[in-house]
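For this view, one protein chain was removed and the others were kept in their places.
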Amino acid sequence: MSLLQVKNVSKHFGSLIAVNNISMTVKPGELRAIIGPNGAGKTTFFNLITGFFRPTAGRIIFEGRDVTELSPARRVWCGMARTFQVTEVFPELTVRENLRIAVEVASGMRLRPWLSQIDDEKIRGRVRELIDMSGLAAKADRQVGELSHGDQRATEIMMALALNPRLLLLDEPTAGMGDQETYEITQLIRRLQKESKLTIVLIEHDMRVVFHLADRIMVLDQGKFLAEGTPPEIAANEAVQTAYLGQAA
Amino acid sequence: MSKLFKPESRRKLAALVAIWTALVLAPFWMPLLGGYTALGTRVLVLGLAAMSVNFLLGFTGVLSFGHAAWFGIGAYGCGMILKFVALSTPLGILAGTLAGGLAGAVLGALIVRRRGVYFAMVTIAFGQVFYYIAFQWSSVTGGDDGLRPFYRQPLHLGIATLDILNDATAFYYFVLVCFALASAAMAFILRSPFGRTMLAIRENERRARFLGIPVELHIWIAFTLSCFFMAYAGSLYALVNNFADPRGLHYSQSGDFVMMAVMGGMRSFWGPLLGAILFVVFQDYVSSVTINWQIFIGFLFVLVVLFFPRGILGAIRHRVAS
Partner (left out) sequence: MTQLLLFNITNGLIIGAFYVLMAIGLSLILNLSNVINFAHGGFLVVGGYIAYTLEPYLGFWGALIASPFLTAIIGLAVEKTLISRVYGRDPLYSLLLTFGLAFILEDGTRVIWGANGKPFTIPAALAQPLSNQFFFITSYRLFMVVVVAVTIVLLFMLLRYTRAGIRIRAGTLDLETVSALGVNVRALRSLNFAVGIFLAGLSGVLAGGQLGLEPTMGAGLLMPSFIAIIVGGVGSLTGTLVGGLLIGVASGVTAVFFPAASEAIMYVLMAAVLMVRPRGLFGEEGMLT
């Protein structure tokens, strides 16, 4: 039983084919990495899965349900959450406030004009939990916009987590980070997979992270599917090596 | 309870007490500064209008430049009740508020998918529709001359009668109570989970959407709420002047309200009220001194945009933070 089934999905922008007939099946609890040279269509692929665009062709099935026509917000309600390549958070609000909003929305309280004492406590509790899990406790009351890159990314991941998703999509979570921060985020992601039993799909360029975390890897090149398999299989795959080395030239 | 003793909470409470003390005692200290009670009443109502615009602008990040339309509809609604239907102030206010709010709800549904500059354009154009109607439908609205005569009616409160028609001080306190109710409602909403989704939309619409917030719906709700508040302020304004003016619907009036919010500080709850005070005082002074007062208002706009975009309270906050 798969969690996510992407069936023959394509995306055309006029005459530009960004994603060309790609399929992917992800099992529950799996950590799948999507890699490929720049311009391979990875982010566009993500955008199709999360509803940022409609595909030109193909279907997206999540937990057995066809979500191809659903808006991004509805897909979130179905259990998908994502982070972006350029961190998307609420910059002028504090970490705590960012998380609070995520938790409230996830609890179905977004339209509430007031909160009972009990609900308020529950929400605060959940926010505290998330803050502790992220290691941002010391900075929880600072404006997110003023934090370091890595902390902003961690906040964003926590916000995605606050939504109680069953599928977490991370777009280049370690982009722009130094070694230490990369290590911390990698550990965080690993913890999420193991402890929260999340299914995770991530786009990454940093091969250390990919080979450290992934159960399976899918390789894209110029919008087309190139290869898929376990990390050892992919490492040995000649077509993959050519794609990467060819690009480097 | 322990939260009350945090320094930040104490500061906020002190500020709140100071503001309300000043407002409650206004009829006493205003004459000392060369003002008079009726001016205070006027400023209070315009301040409420500016706060209503800011509900949308500063807290949701939505730029409506035609909001005077709802203000005007509220004014005409209230005036028409008093003139044609019944001599009841509360009914006038209710009617005006409902008229403007419902009209806003309908329009909001049409335009809620637009953003930024295009949204602003459409709000301006639609605002002008109502201006045009007020001007042309002169048999009902009085056209260019405005809607008159009607008078705010004394309030019969059972134990006593509040003569808000003739007693300027009584009227001021009546308006202050109305203001208190509205501003309390606004503050309440802003503090609620829904209010926080408004902030989310302002801060980062894409992230709000990808948290599962149906952005268009929430914007529509915020828009409609602000229209209700705006129409409420408009009804009060009709009572202030015993008159409803078509010019109150013109987009230049909208611009004035936005400027008040910006001048005082868009990110602050009380900023627009401060902005209204400054704007009205400035405008009254300049128009009493020269016939070409419009140039000065124009320069005010330019100066604020170029040098004080955060407004006064915003600039103070920024200073304090750094």
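Per-chain residue numbering starts at 1, and chain names A and B are given in the order in which the chains are listed.
Just so it is clear, a contact is a pair of C-beta atoms (placed from the backbone, for glycine too) under 8 Å apart; a residue touches a chain by one contact, two chains touch by 3 or more.
The shown structure was predicted, so the numbers you read here are calculated from the model rather than taken from an experiment.
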item	value
Missing chain: touched chains present in the view	B
Contact partner of the left-out chain, one of B:14, B:125 or B:289	B:125
Candidate in contact with the missing chain, chosen from B:68, B:170 or B:297	B:297
Chain not shown, touching residues in subunit B	57, 63, 65, 110-111, 113-118, 120-122, 124-126, 128-129, 132-133, 136, 252, 255, 258-259, 262, 292-295, 297-302, 304-306, 309
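FYI, only the chains that are shown with their structure count from here on.
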item	value
Separation of subunit A from subunit B, taking each centre as the mean of its C-alpha atoms, in whole Å	42
Residue ranges of subunit A in contact with subunit B within the complex	50, 71-74, 76-77, 81-82, 84, 88-93, 97, 100-102, 104-106, 109-115, 156, 159, 163
Residue ranges of subunit B in contact with subunit A within the complex	188-189, 192-194, 196-197, 199-200, 203-204, 206-207, 209-215, 218, 221, 267
